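Below is one structure, written out as C-alpha cells, with a few remarks after it.
Yeah, one chain of the complex is gone here, protein chain that is, but the others are all in their spots.
Entry: chain A
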Amino acid sequence: APIILSDSPPAAAAGAEPALTAAQKALRSKPARAPEDPDKKNKKLKDVEISFPIVYGTISFWLGKKASEYNSHKWTVYIRSATNEDLSVIVKRVVFQLHPSFTNPTRVVEQPPFELSESGWGEFEIAITLYFHSDVCEKRLDLFHQLKLYPEEDAGPQSTKKPVVVETYDEVVFPEPTEAFFLRVQNHPAATVPRLPPGPMELMSHDKKRFDTKDHSLSQWFSNFSEADELLKLAAARQQVQAHIAKLRRQLSMIEGMPQQSRVISGPGQQFGHG
C-alpha cells in the first residue's frame, strides 16, 4: 500500500526513525477489549495524526461543433484520493455548491466517485464541502476551486479531445482521532497513518500511478503529485541557506574580533547560480 512516511511530531523530517509511536505503544500494551466498549469509541488518541491525501479539481472539455453560446463546455468537478483509493471510508457525502445560475445549485453526492458533471459557459468558484462519517468527525470541511474552462492564452485553439485540467493536492488531517476511527482506517490505502518507519522504497512508491480500472476514463487525465521533487528542492535550498548562514557567521565573528584594523568589507554577494 502506498503510504507516505510520516510521524506525528512535526519537526521530524523524512528519514527520522523514532521507536514505536505513542499510539502503537498504547495499542500494544492495552489488554484485549470487546470492540463495543463505549470508552474505546470516544477515546481520543493524542499525538496521533491520521491524514488523507486528496486531490480535487475540474476537468473541462470544449464541446466543439456542438458548442452554443450558453453551453460551450462540459466539465466535471471532483474530489478523489491522491492515490485513487476509495474516499468513502471517511467521507459520507460531498456537496458541490455551484453558481446560482444553475438549477439546484446545491448538488449532493452520496457515493463514490465524488464528482459532478455539468455543462455551461462560465467560470466560477465551486465550493466543495466534505461531510464525514460520524465516527470520523462531526465537523464538515470546506474547499474551494475555481472552475477553468479555457486553456492558457498560448495553448493554441481549443480541442474537444484535450481537456483543461486543474487539480490541487491537499491533505485532510485529523489531529486527534478516536480510537475506533483509528482502528477502522489504519490499514486502509487511502489513509496515512503513523507507523514504524518503513524501508527506503516507501518514498518512491508514491510516484507509481495507480489506475483503478473500475474508474471511468477521466482518470487518464489525473495528475501525479510527487512529493519527492519538492522535497529535493527544499533540501537543496536549505543547504544553500545553511551554508550562507555559516559564512556570514564567520564574517561576523571576524569583525567582532578585530575592531580597529583595516579589514576587508565583504558582503554576501557570492554567486550561487553556478556554485
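Keep in mind that, in the parts below, contacts are C-beta pairs under 8 Å (C-beta built on N, C-alpha and C of every residue); 3 or more make two chains touch, one makes a residue touch a chain; residues count from 1.
FYI, contacts and distances are computed from a predicted model.
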Options "Alanine aminotransferase 2", "Myb-like domain-containing protein", "Phosphatidylinositol glycan anchor biosynthesis, class U" or "Exoribonuclease phosphorolytic domain-containing protein": UniProt name of the undisplayed chain: "Myb-like domain-containing protein"
Listed residues A:63, A:127 or A:141, member touching the removed chain: A:141
Residues from chain A at the interface with the omitted partner, ascending: 4-6, 10-14, 49, 51, 53, 132, 136-139, 141, 143, 169-176, 192, 225-227, 229-231, 233-235, 237-238, 240-242, 244-245, 248-249, 251-252, 255-256, 259-260, 262-273
